[in-house]
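Yeah, one chain of the complex is gone here, protein chain that is, but the others are all in their spots.
Now for subunit A:
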Amino acid sequence: MAMAVNCATSSSLLLTKPSNKPSSTSLKKTPFLGFSLPAASKPSFQLNRVSKICCQEKTALVPAGQQWMFDDITGPDVWNKTWYPKAADHINTDKPWYIVDATDKILGRLASTIAIHIRGKNLATYTPSVDMGAFVIVVNAEKVAVSGKKRTQKLYRRHSGRPGGMTVETFDQLQKRIPERIIEHAVRGMLPKGRLGRSLFTHLKVYTGPDHPHEAQKPVELPIRDKRIQKQT
């Protein structure tokens, strides 16, 4: 991205990146074309063409080079209908898989980044009602770190429902018993609670130890933007 910033600052407006073709399908799943403006274009002279933009009384002077934007009235109205994903935009098999090594990473910060990627909040196509997020694999879950005295003082509680059925254990004890549950508990608290949240949670795969059975999905390294996620030694 630093390279792109340099290009833009040096050559300003006239820089056209390759994906800026007007008729390209920039969304890889469903075509996202069509500027639909009912243009009553009266070709006055070569340079400026007048077209009436809907809902406005004044006509707009549009230079001839940009008339193509207002000529095409076929297709969906891109500028007045907010994009909503179709079924082809969130097929589970096409979603990216990320992998992250939890060794010496601060628990909460790691869980926050994971939750953001699982929910899809880092995407332009984010929709709260649709699962657009990616899959995340966490390895070395037993080596996750916490700061301060949380290792002996952080309590995990659960209640069986019956009176007197509360069990309390410390971070340490839970890590010895079921290390995956620590990260799962943290991420589940950060995902939305509801039907969609529960199905999002199934996109998280946590493993103790360095290997995982998902080599076929070719997971990519999870991009972490938090600078304080690595434990300061």
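Here is the rule we go by: a contact is a pair of C-beta atoms (placed from the backbone, for glycine too) under 8 Å apart; a residue touches a chain by one contact, two chains touch by 3 or more; residues count from 1.
Here is the rule we go by: contacts and distances are computed from a predicted model.
This complex has a chain not shown, and the name its UniProt record holds, of "Solute carrier family 25 member 19", "Dynein axonemal intermediate chain 3", "Myotubularin-related protein 12" or "50S ribosomal protein L20", is "50S ribosomal protein L20". When the omitted chain is restored, the residue from A:Val78, A:Leu155, A:Val168 or A:Val220 that touches it is A:Val78.
Mapped onto subunit A, contacts with the missing chain fall at residues 1, 4-5, 8-9, 12-13, 15, 17, 19-20, 26-27, 32, 78-79, 82-83, 121-128, 225.
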